[in-house]
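All protein chains but one are shown in place.
Let's turn to chain A:
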Amino acid sequence: MSSDLEQLYQQIILDHARARHGSGLAEAPAGDRVGESHMLNPTCGDEITLRASVHDAGDLMTISGISWEGQGCSISMASASVLHDMGTGLRRQDLLELVDHFREVMRSRGALEADEEILGDAAAFSGVARYPARVKCAMLAWVALEEALLAAG
């Protein structure tokens, strides 16, 4: 098997694509603000509905839950699963910065090295950046999260 393909489909991605952490829309904790977003990639039919809840403690807003339902390729499903693991519990602002950083790496066509310190498991998607046609797959859940957080306010 060529190393290029294995760079793209790292084991961590294949594992997440099967495990699908956060799959199944979950009820938000009582009192938390909730937002939902539905995203569709019309070229391939990949689809995701993502729900995010925000716990507002006055000066500190944290992500109390990220859950989702969807269908699609291993890249899009794994990326939603990783996002669930990474995002839950983060401060709202930190998560938004993480999304920005992830997008920057994805759009770099491989020019930007993914920083594992920052991106954690999401660094496994750095191989996707060299396949422009697949960047949308990796970004699907992350863009849905941004929308869901906007909706949650």
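Basically, a residue touches a chain if its C-beta (ideal position, glycine included) is under 8 Å from a C-beta of that chain, and two chains touch if they have at least 3 such contacts; residues count from 1.
We take it that contacts and distances are computed from a predicted model.
J.: Could you check which of "RagB/SusD family nutrient uptake outer membrane protein", "Aldehyde dehydrogenase", "ABC transporter permease" or "Cysteine desulfurase" matches the UniProt name for the chain that's left out?
T.: Per the UniProt record, the undisplayed chain of the complex is "Cysteine desulfurase".
J.: Which of these, A:Gly22, A:Gly72 or A:Gly87, touches the one chain of the complex that we don't see?
T.: Spelled out, the listed residue whose C-beta touches the missing chain is A:Gly72.
J.: Tell me which of A:Leu25, A:Cys44 or A:Leu112 is the one touching the absent chain.
T.: A:Cys44
J.: Could you please point out the chain A residues that touch the chain left off the display?
T.: 1-2, 4-5, 8-9, 14, 17-18, 43-46, 71-75, 131, 134, 137
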